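Quick one: the structure is below, and I'll ask about it shortly.
Right, subunit A next:
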Amino acid sequence: MSKQGITRRQFLQGTALAGAAAVISGCTLSLQKKEYLEPYVDMPEFALPGESVWYATTCRECPAACGIIVRVHQGRAKKVEGNAMHPVNEGKTCARGQAALQALYNPDRLRAPVAQSARGSRQFTSIDWNEALNTLYQLISETDPARIAFFGGDVPDHVLWILETFFAAIGAPPPVIYSTHAAWEGKRALRLVNKSLFGVDRLPVYDLAHADVVFSFSGGFLSTELSPVHYNLAFGRMRGRQDTGGPRGVVVHFEPRLSQTAAPADRWIPIRPGTEGLVALALGRILLDEGWARNTAAAPFFAGVDAKELAEVTDVEYERLRHLAQLFGQAQAPLAIPGSAAAAHRGGYQAVMAVQMLNILMDNLGKPGGLWLAPDTRIDGLTPKTEPASLADVRDLVERMRSGQVDLLLLDGSNPAYGLPPEVGFVDAVANVGKVISFSSFVDETSVWADYILPGHTPLESWGYQVVDNGTDRLVISAQQPVVRPYYDTRDVADVFLFLAQALEPARAQLPWLNVVDFLKSRMEVIRNLGIPGSFALDNVEEAWAYWLGNGGWRSKEPLWSAPVLKRELSQAFNLAPEFEGGTEYPFILYPYESPTLTDGRGANRPWLQELPDPMTTAMWRTWVELNPETAYLLGVQRDDVVKVISPYGEVEAIVYIYPAIHPHVVAMPLGQGHTDYGRYAQGRGANPVQLLGGREVDVVKDLAWLSVRVKIVPTGRRQRLPRLENNAGVDRAREVGFPG
Partner candidate 1 sequence: MSSEATMHPDLAHVEQELKAADLLLDRRPREEMNYEVMRAMERISLTWLIVAFFLGGLVFLGLVLAWGYQIKWGLGVAGINRPVFWGVYIANFVFWIGISHAGTLISAILRSVGAEWRRPITRAAEAMTVFALMVAGMYPLIHMGRTWRFYWMLPYPNQRLLWPNFRSPLMWDMMAILTYLTGSLIFLYLPLIPDLAMVRDHSSAKLRKKLFNILSLGWRGTEAEWKHLHVAMAIFTFIIIPVAASVHTIVSWDFAMSNVPGWKSTIFGPYFVVGAIYSGVGALAVVLVMVRKFMGFEYYLREQHLDNIGKIMLTMTFFWTYFWFNGYLTEWYGAETALDFLREFMTYTGPAAPLFYAMLITNIIIPIAILWSRAGRTTPWMISLAGISINIGMYLERYIIVPVTLSRNRFPFSWGHYVPSPVEILISIGSLSMFILLYVLLSRIVPLISVWEVQEGQVMHVIRRVGRTLVPGVIQWHKAE
Partner candidate 2 sequence: MGDRYLALFEDVEHAVEALGELRALGVPEEDLSVISGIPVAEAIMGRPKVANLMARWALPGALLGLAAGVFFTIGTPLMYPIQVGGQPIVSLPPSMVIIYEFTMLGVILATLIGLLAQAELPRWREKVYHPAISHGAIGILFRCDESCFDQVRERLRGLGAFELIPVDRSES
């Protein structure tokens, strides 16, 4: 099937997917410039005119790795649907997943490799892949391996594994993998807390579907965090129990701002920003004092806590805290969920721990409706050994770049120039790097600093897999396959590195595969060697491969999540309190949040997502700043006034949105806009609140403490209407009349 070297054609097959339709692919991947146009007399398998086929693959719009099936009609991807067989999302999708199509067919995609005449000049000239690969080969082979750096973001596991192996083989430092999205969802804090308490470096999985009283602490599990589709599904099931005679699950949400996750909750409790841990401490104290706690192993953590004092600090009345503690303490299946904002300030690590401590107190570890630990995803040969980097690691890399210790910087799957606070200094440091090569599909704020952009395939054109790190009880190795032929002259990043490995002696032995499909097929054996009963047999590679493609990957038959076991003696909590930069001249705490539509900004070039109303404000296309009505009154600003939001680190302009459900000392801003590049739909609209952040880190976690700056609001005297779906007058009036439903 394959010939020598890189001159080859591959036939990639899919298998039938039960339920939807007979699915099989006849996609041909050509790494040659030469392409064969064949008349439809010679029909590619299963591509019938007028008939659609559905391909199972994995959504890569966020790292949750939902299984999707994509409807393909006459060789064009039409619709993203959920893969009902996939344990993470069980056939469901979110808006961002739907919009994956608009990455594939984005009018601003790079259509071929380009060279940039001067970094940042945006003067690109197309080059062909031979030249591109030659250049890459030359650069890698001629650069001192120690002076090569790879900076990646949300890179799928197979690419990461190949990269890690590649760089290890040529003696280069391991890739630095830093996802800004992961920082915004507080993943690292969750993992490290689990490691500290339960001795395993895995993410928590909350059995939301079976919980009956859920205390959520500033989380976004229904919008962008962890595995949003999974938790939405679980939330629906929690609520749905009432229709089958069961108890209706109740959610209480603590957060300075009524977020999208807070909206469907039964009660939103506004707290001072960064006091989630303190609320948890107070609740725990009361649970212990009242005898509602079911497991006192965590008691030492709450030693010396004065709940009444904390009630003052957190802005929640003591009586209310007590009532809440009672509700929680007397619930059948209580569950506490720490959210990203809890982990996003200096004391975030301890704060997350405090929340998890409530789960320990209520003894719900490994119980229905309780806290679980995700299956172990460290699998030799499948997942990388490289730890995701902390912000401190990124700073190290930036320092190396700045001091001229990096001669070749490779970038993929991340946009640090946009997503990291300017204080980290990424853009400045890039200037001192010898050569910069990006594999981005788009000209974004980071790849605009590259000398060459060698565009990779968009996810719907790519092969691969992702080992699901949270959001299901199974071990899921979610398969990714191209649903359409590459639309443009782009190349899979994995293929590029496998190709390079062929040419670079030390790497060839480690990466002997000619292309990513060969590599993926070889993984069937790795999975078989796990010895875990799975969704299909892996004895025969070709047969396994067919199931792999048809099912959208492999999953364990049995749940492999595990009950957490407290592994150490606990001591008194310390340092939970937040700390904010900026003195008294900055009266408000900046509360940035990932936009439920655009997330950390990656969705901004998808017109569907730009025009998808933000769930809470119904705003589109712009950046706004949310002010409590009282705050706005005191500032003398009204809705649609343009204000400057100024922090000690920078300033941005945003449109005022009077938000009735936000702590008066807090101003909130969504991420996602403020792009200077990234295509017609993204660039030149709104502002990027990351510009306001300093590089402050969370204690222990060493990740970005994005809830740590104070800001002031200065009216500009200008007004600009915020595009929104709601009618202002109507919504104001409706508050008096009530909900029409």
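A quick word on the picks: all candidates are chains of the complex that A comes from, given by their letters.
The definition used in the following text is that contacts are C-beta pairs under 8 Å (C-beta built on N, C-alpha and C of every residue); 3 or more make two chains touch, one makes a residue touch a chain; residues count from 1.
Everything numeric in this text was worked out from a predicted model, so none of it was measured.
Here subunit A is shown alone, and of the candidates 1 or 2 it touches 1 within this complex. Within the complex formed with candidate 1, the residues of subunit A that make contact are 725-727, 729-731, 733-734, 737, 740.
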